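Every protein chain except one is present and positioned as in the full complex.
Order as written gives the chain letters A, B and C; numbering starts at 1 within each chain.
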Amino acid sequence: MPPAQQKTATRAKTSTKTAARSAFPGEPVERLRDYYREMQLIRRFEERASEMYQRAKIGGYCHLNLGEEATIVGLMDALAPHDYLFTTYREHGYAIARGIEPGRIMAELFGRTTGVSKGWGGSMHLFDVEARLLGGYGIVGGQIPPATGAALAIAYRGPGGPDTEAVVCQLGDATTNIGAWHESLNLAAIWRLPIVYVVINNHLGMGTPVEKAAGEPDLYKRGAAFRMPGVRVDGNDVVACREAMTEALRLAREERQPSILEATSWRLRGHSVVDPAKYRTKEEVQRLHDLDPVAAFRKKLIDTGVLDAVEAARIDADVEVQVNACVEFADSSPNPSPDQLFAHAYATPVANAPHELPGDPLLSA
Amino acid sequence: MPPAQQKTATRAKTSTKTAARSAFPGEPVERLRDYYREMQLIRRFEERASEMYQRAKIGGYCHLNLGEEATIVGLMDALAPHDYLFTTYREHGYAIARGIEPGRIMAELFGRTTGVSKGWGGSMHLFDVEARLLGGYGIVGGQIPPATGAALAIAYRGPGGPDTEAVVCQLGDATTNIGAWHESLNLAAIWRLPIVYVVINNHLGMGTPVEKAAGEPDLYKRGAAFRMPGVRVDGNDVVACREAMTEALRLAREERQPSILEATSWRLRGHSVVDPAKYRTKEEVQRLHDLDPVAAFRKKLIDTGVLDAVEAARIDADVEVQVNACVEFADSSPNPSPDQLFAHAYATPVANAPHELPGDPLLSA
Amino acid sequence: MAVITYRQALHDTLRAELARDPGVFLMGEEIGVFEGSYKITAGLLTEFGPERVRDTPIAEEGFVGAAIGAAMLGLRPVVEIMTINFSILAMDQIVNHAAKIHTMFGGQSRVPIVIRTPGGGGQQLAATHSQNLEVWYAHVPGLKVVMPSTPADAKGLLAASIRDDDPVMFIEHLALYNTKGEVPDGDYVTEIGKAAVTKAGTDITIVSYSRMAAVALDVARRLEEDEGISVEVVDLRSLRPLDRSTILQSVRKTGKAVVLEEDWLSYGVGAEIAATIQEGAFDYLDAPVRRVAAAEIPLPYAKPLELAALPDATALLKVIHETLDATRFRG
Partner (left out) sequence: MAVITYRQALHDTLRAELARDPGVFLMGEEIGVFEGSYKITAGLLTEFGPERVRDTPIAEEGFVGAAIGAAMLGLRPVVEIMTINFSILAMDQIVNHAAKIHTMFGGQSRVPIVIRTPGGGGQQLAATHSQNLEVWYAHVPGLKVVMPSTPADAKGLLAASIRDDDPVMFIEHLALYNTKGEVPDGDYVTEIGKAAVTKAGTDITIVSYSRMAAVALDVARRLEEDEGISVEVVDLRSLRPLDRSTILQSVRKTGKAVVLEEDWLSYGVGAEIAATIQEGAFDYLDAPVRRVAAAEIPLPYAKPLELAALPDATALLKVIHETLDATRFRG
């Protein structure tokens, strides 16, 4: 659990519990506050990343999770530490929710040696062994076969059970149209692999709506071609997301039944930080603003007395401090030095491995 | 319609019509005889091809339609001359049923200039513009996207209707597990293309049974991921195959509704002529022998009086003569000459196109 | 002659070809509503409609193959693959189908398809989004492979590719889209299979293509001004077919050659150029043909590492001087 969460866990007040209980049956208020804090952390992290991109601190492609905060926090809370996660290039929030120190994530975006991937991967390629985040991947659908293979390795090593490992493979709605998805789901189905395919349906590819791209726009039904079950959940409902993922993981662990979990949400900005999203109408933009899951959750917590305005403001302030610290950490971290160019060329050293720089003669000593 | 069929069409006898009518409601006896003749022609053509392969007259890979004769004759009889056909490498029978002179097909297997592909393609790559057979393809799934694109071209040129063109894309059961199938069906579904995907379910890949390879072994249901309808038909029932294809083509032409048609049958021999099929038990082989669709149809025609033993024998003899003629034609046809190696290099001539033979200096004049 | 960007030249040519021939249509991911990842197709959906500017799902193998089938029926699809890195997913359709169909079926069918796709690194897109894979396609008989380095060639070669009855890989470069240059007005077609001598010179030859050809030209001009070295620049333009005679003619004159390429050194395009020169101009060569290419490592994201891995003017200058020194040349 991210350090962010433990902090508030102590601040619980019994007085508010009753109101909260009706709105969020069975949810300890501490957890709800932790959810809010984490959603806010992802929100502000992404907004600062966008800023830093404008200030050229970050380069390449940069895709944000704005609008997917509730989905991410809910889904990730259902994972056990020993579960493996494979994601797309739109994964900053997942890395945060897996408990990776946000400063190391921002440092990766800055391309520094203290980054989770030591500056080699950038925004699209976050990786952390301890957190079992086995990578963000930039090729659409590219993460799906390896995620499926990770589940194969788990099955290869032993039978299922309540405490066994499982794999979560996250992908986007438009990615359900690519062949690798079909081939992978088929393998998972015939081999009964412990994996959950989470489709983040933010209703758009880059600018293409789901129903224009998918013959079956009810994406959770697309497992039918493999007799694979699927469910759809409201991605703006953090608790519903956690519950759905918990059940999908149970199926994977105990019954070795792979499944599809579709979480619906709305991408609040462009496809990447450089996309002005001209293809959206003013009305659409307004509608999205009203759907903002972070603002909505904050308001609901206050209305139900889980938080009072002061506490909410304090959380926001704490998050602000934390995100500032991330930026400072990243900005003060060292750049990788060019002489490290071949440091990660091969895992097993090999004779005659090339190490020439552009313009070097062949066989430079 | 192949010359083979016209011949018998004249020989009808009204006396037999009644018995036939009960067994084959509404089927003119001439047509039933033509079906038998064509099934027998495919059967004997394939058996001779296998022989010729043993005698090294044919090289490379050679996949036979033994066991699929009823399927092929029934399906192909539903196509209009203006429909396009894309197939796999297991396509000799389809070429025959499309009305291509069988001698030209045997000549292609022999690699002669008189072959349908002038000896460039061989058994796996039969092609004929007039018959609108747009190719046999050796890469599993490779024919599916181009077939889908042919349907796109038809749609691009105008709206549907009873007399419009359509595309038939034939593939095998094991091919429904490859990504190209998924991507193509999705395109056909969202663009509403006039195409029928015919899955020839002979229950085996090379040696792998359908249920071991496909998460949904009811292959006609795999269109569910695209809201694409599918039906299954008994591939040993020639009339049922024709009827099912006729309806699938109507959907494609008139409603621009692509669909899946699964025809079940049994591969009587190995995957290719060189496969001894050791993975099959004696019982299995016996069971298959009893299921032989050509023998079964012949017997049924005689039992129902559509044919008497003499006529049946005469048809068999005619077919024997015809197949012998194919082999003679092929064997007496010229081999392509090496100086033709670059004859089909490019459709549009281009400067500096390579035309060197192995060992030539660069820029040989 | 108007001075426009490489992007504009591509856009205008697509527009002109769509207007000229009703059989021409565009296909690709996000080329319509989104107006293209790099905005080459901006405005074309509005002008020509969704049938002729067709947005596709993310399914490279599927829609490239579909374009092949449409081409077999006589249409002229121009496919955009967002970057060459994703073309790998369509490679079976490109190499096993588009490149084979005409020959394998004895010349009975034609596949007039153009695949437009940009390659190139240098934008911190990291290992999977920065590759230069042109040599793979250049190796494949049945394909034609062109790589324009100027707005004029972008126009002329794109028109030629669309009107050609064979499959053409039309490879662009991310870093060229905003570059400007003079472009002939009206109908303008550049012959496929011909290299261009973009600067005449007598002391040494630089062979290059795509973005690196622009870098080479720039370096050549500087060397002439600053050091009085007369450099000839050959822009390949077409990788398949390869115009060997133009390369050899130049090297037979200068006696020295350097190749500048953005792809990885081993088994890259430059290997064929060097092999060709040593065979075709052996007796004329005063020094070995050196290649300036990318370091052989998946391209890192961090800017300092990316810069170290990619070839540039400095590396080229160094190698040109080393080559001249090897022949005791005094400029």
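Rule of thumb we're sticking to: a residue touches a chain if its C-beta (ideal position, glycine included) is under 8 Å from a C-beta of that chain, and two chains touch if they have at least 3 such contacts.
Computed from a prediction, not measured in an experiment: that's the story for all the values here.
Remark: the absent chain touches shown chains A, B, C in the intact complex.
Which of C:R15, C:H139 or C:K180 touches the hidden chain is settled by the complete complex: it is C:H139.
Contact with the chain that does not appear here is found for just one residue of A:L32, A:L79, A:A97 or A:A180, A:A180. Screening C:V251, C:V269 or C:A308 for touch with the missing chain picks out C:V269. Across the entire complex, the residue among B:M124, B:V168 or B:L185 in touch with the chain not shown is B:M124. Contact with the omitted chain, checked across A:T148, A:T208 or A:N236, is made by A:T148.
The set of chain C residues touching the chain not shown comprises 61, 85, 88-89, 91-92, 95-96, 99-100, 103-104, 126-128, 135-136, 138-142, 239-240, 242, 263-264, 266-275, 277-280, 282, 285, 287-291, 296-298, 300. Touch with the hidden chain on the side of chain B covers residues 59-61, 111-112, 117, 119-122, 124-125, 137-142, 174-175, 177-179, 205-208, 212-214, 278-279, 335-338, 340-342, 345, 354, 356-359, 361. Touching the omitted chain from chain A are residues 84, 86, 115-121, 125, 127-129, 134-135, 137, 139, 142, 144-154, 156, 179-180, 183-184, 186-187, 190, 343-348, 350-354, 361-363.
The rule is short, and it goes like this: only the chains that are shown with their structure count from here on.
Each chain gets a centre from the mean of its Cα atoms; the one farthest from the centre of chain B is A. Measuring from the averaged C-alpha position of chain A to that of chain B gives a distance of 48 Å.
Averaged C-alpha coordinates put the centre of chain A at 37 Å from the centre of chain C.
In chain A, the residues that reach two or more other chains under the touch definition are 177-179, 212-214.
Residues of chain C found to touch two or more other chains are 57, 59, 61-62.
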